[in-house]
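The other protein chains are all here in position, but one chain of the complex has been omitted.
Per-chain residue numbering starts at 1, and chain names A and B are given in the order in which the chains are listed.
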Amino acid sequence: MPVPHFYHWFLKHRMTTRPFFEARQLACIRDDRVLFSGLDIQVHGGQVLLIEGPNGSGKTSLLRILTGLRNPDEGELYWCGTAVLELAALFYQDVAYVGHMNGMKDDLSASENLKFTQSLATATLSIDEGLHKVGLDGYQDTPIRYLSAGQRRRLALARLLCTKKRLWILDEPFTSLDKASIMLFESYIEDHVATGGIAIMTSHHDTGLPDHIVQKIELRS
Amino acid sequence: MTTPSLFNAFLSVVRRDLILAYRHRAELINPLAFFVMVVTLFPLAVGADVELLRRIAPGVIWVAALLASLLSMDALFRSDFEDGSLELMVMTPHPLSILVLAKVTAHWLLSGMPLLLITPLLAAMFDLQADVIGVLLTTLVLGTPVLSLIGAIAVALTVGLRKGGVLLAILVLPLYVPVLIFASGAVDSATAGLPVSGQLYMMCAMLFLAITLTPWPTAAALRMSLS
Partner (left out) sequence: MLPWLTALMLALLAYGLYGGLVLAPADYQQGDSFRIIYVHVPAAWMSMFIYMMMAVSGAIGLIWHIKLAEIVSICSAPIGASFTLLALITGSLWGKPMWGTWWVWDARLTSELILLFLYLGVIGLYNAIEDKRTASRSVAILALVGVVNIPIIHYSVEWWSSLHQGPTVTKFAKPSIHIDMLIPLLVMAVAFKVYYVIALLLRSRNELVQREQGGRWLDDILEEK
């Protein structure tokens, strides 16, 4: 754990500066295959980073490296100028991740799932408000095994709205969502970056996000 | 708008696991039934000689408890791993080792505690004296959490594997040896009317060692299984 004075410095720092996420010289090797190497990334508050590339080009691996779940074979991550390795758990005060799997318990109700998420992070909206924003009013007490795939995905994305995180990392967030929900979520992503947040995402669909906030990188296979 | 305290995070993990288990309460009975059945098999195998049964009872009950604990262990992180909630648990500002401890606590409440409740009954079937039953229960109270804590390390190492089951047993059982020795030793001494405080102190020491030390390797192993 970091020493207290470092902690306070970090808190002050993160209040006064715009967030800033950087990856230097990342490399990822899987099954003796180099997926990418020498990859540099810089994203500032107010930007969306869109990672593009064909299947198997390492998009998910890259996202998992950026979340810190996977160690890069080379390179390092920096959050607001400090190495993520040094920040350790502090980094996760700022990161929200929605991966391939929703990370929800089928046997818990929608509100129980969100409540659990909030109990491990800083809450912003109330559960009911969060469910309302993703159009799941009235599903509070339904075990989510009875929800459709799209509804479950919306619930997973509701996690982003219910907790205060500045860096969103989203792996194919719009899987199994209908057009209306995709538009809705793109507006939430816009709101998020408009207030200084960062979103990093992969997506097969063309996004309707305005060009001036989107930065793209392309992975080749 | 502050991040919830570590203690609250611990409690909410425990609460979540207990709720989940309650929704599947039919499955709770399985390790318990297994425990009772293994214990029942012994008289059938070695004969109903009361003297002999009384002598082997502590060993039998402890070996059965060990196997039952092993059996239920595999489920500790499995479902969280499969639906992705484990990833999210790793990505919280809280130390993973504490959350691991919470999960093990919940697991012990669900799989270790019931064994304690049924043991007096089994002990009576083996004609153990009341004070010996008391010692047996004490060793179970002190010992089964150690089993869960040590087992968690091996479960964390094997959770990403498809064929983890047998491997888990190979990894875990050698590490269970000291608990088994001291626990059944204590009960043996009690049967012989000898003092048992030495063994019980040893078991206390092992319990505290396990609580303080095992969450770290478990957390590290989980991170590794996720990467």
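Methods note: contacts are C-beta pairs under 8 Å (C-beta built on N, C-alpha and C of every residue); 3 or more make two chains touch, one makes a residue touch a chain.
Not measured: the values here are computed from a predicted model.
Within the set B:Ala21, B:Leu157, B:Ala190 or B:Leu207, the residue that contacts the chain not displayed is B:Leu157. Checked against the full complex, the one of B:Val50, B:Leu117, B:Val177 or B:Cys204 touching the unshown chain is B:Val177.
Although one chain is not displayed, its contacts with subunit B can still be listed: residues 153-154, 157-158, 160-161, 163-164, 167, 170-171, 173-175, 177-178, 181-182, 185, 188, 202, 206, 213, 217, 220-221, 224-225, 227.
Please note the rule applied: only the chains that are shown with their structure count from here on.
Residue ranges of subunit A in contact with subunit B, taken from their complex: 1, 64, 67-71, 89-90, 92-93, 95, 97, 99-108, 112, 115-124, 143, 164. Considering their complex, residues 1-4, 8-9, 12, 16, 19-20, 23-24, 79, 82-85, 87-95, 223, 226-227 of subunit B touch subunit A.
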